[in-house]
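Only a portion of the chains appears, each positioned as in the full assembly.
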Amino acid sequence: MNLTGRHLIDPNDFTIEELKRVIDLGLEIYRNPSNYASLCKGKILGTLFYEPSTRTRLSFESAMLRMGGSVLGFSDSSTSSVSKGETIADTIRVLDGYADVLVMRHPREGAPKLASEFSSVPVVNGGDGGHQHPTQTLADLITIKNYRGEIANLKVAFCGDLLFGRTVHSLLKTLSRFPNVSFVLISPEQLKIPSHLRDEIILNNNVEIIETQSLEDHISDIDILYMTRIQRERFFNEEEYIKLKDSYILYREKLTKAKDDLLILHPLPRVNEINRDVDADSRAKYFEQAKLGVYARMALMALILGVIE
Amino acid sequence: MNLTGRHLIDPNDFTIEELKRVIDLGLEIYRNPSNYASLCKGKILGTLFYEPSTRTRLSFESAMLRMGGSVLGFSDSSTSSVSKGETIADTIRVLDGYADVLVMRHPREGAPKLASEFSSVPVVNGGDGGHQHPTQTLADLITIKNYRGEIANLKVAFCGDLLFGRTVHSLLKTLSRFPNVSFVLISPEQLKIPSHLRDEIILNNNVEIIETQSLEDHISDIDILYMTRIQRERFFNEEEYIKLKDSYILYREKLTKAKDDLLILHPLPRVNEINRDVDADSRAKYFEQAKLGVYARMALMALILGVIE
């Protein structure tokens, strides 16, 4: 297995073995960070954020800096001149001369894929529209691996906006490729997962998918609860937003019936879908998830840069 | 005395001895910078600027880079996604995983204090509303120490906007804790210091405070003249701004009666409150003050990161 020079645009770009390699290396770095503090000395990460994303951008930057590398880029295309009528193909053919690995966030689905076709250095998708967010999936997987020991034999619930949430789509697709993982998909009728995604999951993974509107009916039975925000900007009108935004809020009292080793995850930022009283519960791991995401990104970059193995 | 892991939100958070430790280390680094060029290797400063501030932000960045560390962050919350309905508490619990020390500027008073309560890494207040700006105070103190030898036995005049200026408030409070420092407070009637601050100073420091509207009456008698800008954005209406903005402008000719070792300071940027002909006067030290501020911030970060002593 050699990941040197590889792009990561869609979680399906990597085999299960390759994903495991990234996760395992990430946990190894997490446990012994000082062994890796100079791994990327002389390497430059280029952050091409055509849409602001503080968390994802800074997680990548921290990952590169913690390996002794450095960072350049832009955090908002409106304050850069990349939009001066230039195509993505041209932009990439310039910027791949400035950096050794590129991460791109773009409001348009498919933009990072296009970039990867013109780039002489590895390109990582930092989120494209409602499409994919593969390194959030790596953050999710490394957290599951860290707290559960393996990514297998799990009943995983997703709760909230399952129609538009790219983090949900990326993780669902990916988990469906791991052994014996079943799903409980909890959402309002209007925000169920797209049917093409449901079909793909069933094809990968011949286990039960439950689609339901009730969190309470399933809370006692699940191993992982993945909460998501219902993003205001995804709604077509304000009225619908107000009606649905408070659905599926997790309060600590709802957890009394949950398993002791339940993992509560969230891609963050949260608004109010997880009440603050849940934070003190030892099963709440969403802040650890954000921290572990840095290590998953370190492992990913080290491997595609070819500075390890 | 151990400053490792400490936050600096208000200048009162540090004892006089602790402030002196920061200042003395800052001057030591200033005199022998090459001894400290790798002190923060592997350390990351996170700059969380919810409001633009080029000088303060770049001074911190320079300080960290000059010690061999690195920097990530955002310089304007509008081009970051930190405002997507997320609380400061949540933001900090993510970002403290990305950096080893955080500096926060925020338009809302108290925001850095709140951040420090949730952060696992030291938080430095980079200015919060009209409240405090403790590292500007460090820049002021290091300059006084550098040119006067000690911070004691001084008559210090503050001139300009004493009501809204957070740099004035932070420095006044802090100087009032040093031995035998008295004050001449020169401002229009409407821009006198807040009464609670006057009370606090008198409590700390049982010496005379003179409140006056005249700079000329006192110019011959003072050791330090701290000029401040009357910020347009602090005024309630344009008319009042225009009427007052030209008050208390310092021209070189006004300095003929001043002491030879007077120190003229200013937190910068200036607009016209110090006329350009003053720049050539050897008593004008405001640009040196900005430069020395970098060394004060180096010392502060080295101490709270625990990489020294």
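A and B are the chain letters, set down in written order, and residue numbers restart from 1 in every chain.
The rule is short, and it goes like this: a contact is a pair of C-beta atoms (placed from the backbone, for glycine too) under 8 Å apart; a residue touches a chain by one contact, two chains touch by 3 or more.
Because the structure is predicted, anything quoted here is derived from the model rather than measured.
**Q** Every chain here is the same sequence and 2 are shown, so how many copies does the full assembly contain in this file?
**A** Every protein chain is the same sequence, and the full complex holds 3 of them.
We take it that only the chains that are shown with their structure count from here on.
**Q** In whole angstrom, what separates the CA-based centres of chain A and chain B?
**A** Their C-alpha centroids are separated by 40 Å.
**Q** Along chain A, where are the residues that touch chain B in the complex?
**A** 37, 52-55, 58-59, 61-62, 65-66, 68, 70-71, 75-76, 78-79, 232, 268-271, 287, 290-291, 294
**Q** Write out the stretch or stretches of chain B touching chain A in their complex.
**A** Contacts found on chain B: 42, 44, 46, 70, 72-74, 79-82, 84-86, 90-91, 93-95, 97-99.
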